[in-house]
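Presented below is the structure to which this report refers.
In this view, the complex is presented without one of its protein chains, the others remaining in place.
Right after this comes subunit A.
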Amino acid sequence: MAHATSIQYEPVAEIGGGAYGTVYKARDTESGQFVALKSVRVQTDQNGLPVSTVREVALLRRLEQFDHPNVVRLMDVCATKRSDQETKVTLVFEHVDQDLKTYLERAPAPGLSPERIKDLMKQLLCGLAFLHTNRVMHRDLKPENILVTSQGQVKLADFGLARIYSCHMALTPVVVTLWYRPPEVLLQSSYATPVDIWSTGCIFAEMFRRKPLFCGDSEVDQLGKIFDVVGLPPEEEWPTDVTLSRKNFPPLLPRPITDVVPEINGQGAQLLQKMLTFDPLKRISALNALEHPYFQDEETLTQTKS
């Protein structure tokens, strides 16, 4: 099989390396299309591929059937042996020319127009709502994992992989960015789909600011930067299952979100606030966010269904 894969997909270039392995651009020799190959090394024992890997990848393939416009296509999956203890699972995605990071960097001088931002946000939330209703969370949402096609269509990448990685992989020592992490993850409390909404909020702000919202260099520093803006949460909202005490942080009051994102309009500021809510249970859901008045006015041209 290793052989067959390497024949079908001819590597063209290395796209980049994340925490979990390298992404290659390759050409599918059967169709001529470009693809992105992402390999995951999975620890295997004498009973073969771990159950969690089998189920998670099967779920990603199941999602494929819906052909959602805001989710990157997973065209093929391949399992090859590396050693008795390790199997390589290669995920073959459609190749998309740029990610949101480059897209933002390349936007000419005053940045993206408010309409463009609204459209991107709508597509992003649509993709997220789709994943969340299918009980898949991203957990690592950031501009690098949001792809934008040359037609401006948003496609989420790398969702559902976090669990495949975390169970059976020795992480390569790469610094994983903390900037889009929600408080519950930074505090190592339990978490669920609201994590992605926090990250989306950070990205929403970044689209206006053209620089990241909270740039911490450690967990505590990141939390400090967050409380700087959203204020120190009340005692009763502080999760009980965490070691870090609320007393480690100065008693700050929330600042108006427009202090840090001055370009945003009223409705947008309100939505952003609901996304950057400390308590994950009170944070707005993807589906409700799509219903928010921010998206209601007509001027937006949407590409959620291309």
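Simple rule for what comes next: contacts are C-beta pairs under 8 Å (C-beta built on N, C-alpha and C of every residue); 3 or more make two chains touch, one makes a residue touch a chain; residues count from 1.
Everything that follows uses one rule, which is that contacts and distances are computed from a predicted model.
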item: Omitted chain (choose from "Multifunctional methyltransferase subunit TRM112-like protein", "Cyclin N-terminal domain containing 2", "Ferritin" or "snRNA-activating protein complex subunit 3") - UniProt protein name; value: "Cyclin N-terminal domain containing 2"
item: Contact with the hidden chain (one of A:Leu37, A:Met121 or A:Met137); value: A:Met137
item: Option touching the unshown chain, where A:Val35, A:Cys126 or A:Val229 are the choices; value: A:Cys126
item: From A:Val23, A:Val57 or A:Ile284, residue that would touch the chain that is not displayed; value: A:Val57
item: Subunit A residues that touch the omitted chain in the full complex; value: 1, 5, 44, 46-49, 51-52, 54-55, 57-63, 65-68, 70, 76-81, 87, 126, 129-130, 133-137, 163, 190-194, 280-281, 287, 290, 304-305
